[in-house]
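All protein chains but one are shown in place.
Right, chain A next:
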Amino acid sequence: MTTNEYVKKIHDISRSMNEVRIMEVCGGHTHTIMKYGIRELLPQNIKLISGPGCPVCITSQRDIDQVIELSLNGIKIATYGDMMHVPGTKMSLRDAQGLGADVKTIYSTDQLLEERDRVFFAVGFETTTPMTAKLVDKGLTIFCSHKTIPPAMSLLTKEMNLHGFIDPGHVSTIIGSHVWSTLELNVPQVISGFRPEQLIKSIYTLLELIRAEKVEVVNEYPEVVFPEGNVLAQRLIQKTMTPADAEWRGIGTLPLSGLAPRNPSQDARIKYSSIIQHVVSEENKDCRCGEVVRGLVEPKQCSLFGKSCTLDSPKGACMVSPTEGACAIALRYGKSLSE
């Protein structure tokens, strides 16, 4: 069946349905949806809501500030490029670098195996966690802001009155499709690929499940998602890290929604607690990133959006990543997130 035929079937099935609220929880999906105008192709009663799928965005202000503080105290830091530009309370990591802090941006954690005295500021969901686990396995110290997405989905299902989820594709490659069935979300889920035609087919499958009131998980990305996931990656994560409470921007602390190194001496939060315990964090009161990641407001409802907060000069975390941040994507493609 062609993509156009799927769009037609979505319109047909939607006529027998009331308002349907579907959340995607992967920044990569948000990017495809916005770039290809998928929301505009859907009937008015089918709402796509962007959830907390951007790791840069949901990293808490406190974590950003604490890593900046470490860097300003002579601790060598490494992190992925986007994290350099997230505004902390007083400055960004890039600003700290300008003040003399030693902060290295990396493409792959492989680049750090020879730099054992550098603390890796680790962010990302399950897809990116195995790469950090490898560093921990080699004895490096990390400041761990990794998050696991299922606990946030459980919270949002209730809060946002959602009817279904588009589950993240590459997260599922790591954790396996079977995990989603164990969540007891009470709404159907479809695991989707990232190309526009894959997402449209996934949306149709999800609508069929919602209409039939089937609380099931369907894997529409079987080419790279298997029931058991990547077992080698899972084993290394379990060997090196343990679930821990984690603070999410806009959501707060969710029990066991993060990870920490099993060995406390490799956990920068413990190792350097005397440096970071006095850090006071305050979010920019005008920035609505915290509400954007929960799907509560649209980027354009923020007074800073596109005015003082732009891709070149982000004032909040949601404007930093051009491929995952909801505000950056909305500004790039000039469309609203839910209309």
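Side notes on the structure shown:
As a convention for this text, a contact is a pair of C-beta atoms (placed from the backbone, for glycine too) under 8 Å apart; a residue touches a chain by one contact, two chains touch by 3 or more; residues count from 1.
Rule of thumb we're sticking to: contacts and distances are computed from a predicted model.
This complex has a chain not shown, and the name its UniProt record holds, of "HypC/HybG/HupF family hydrogenase formation chaperone", "Bifunctional protein GlmU", "Energy-coupling factor transporter transmembrane protein EcfT" or "Cytochrome C oxidase subunit IV", is "HypC/HybG/HupF family hydrogenase formation chaperone". When the omitted chain is restored, the residue from A:Q97, A:T141 or A:S321 that touches it is A:S321. Within the whole complex, the absent chain has one touching residue among A:E40, A:D110, A:E216 or A:D245, and that is A:D110. Mapped onto chain A, the interface with the missing chain covers residues 26-28, 53-56, 80-82, 105-111, 123-125, 127-128, 130-131, 134, 168-171, 173-174, 194-195, 223-224, 230, 232-233, 236, 321, 323-324.
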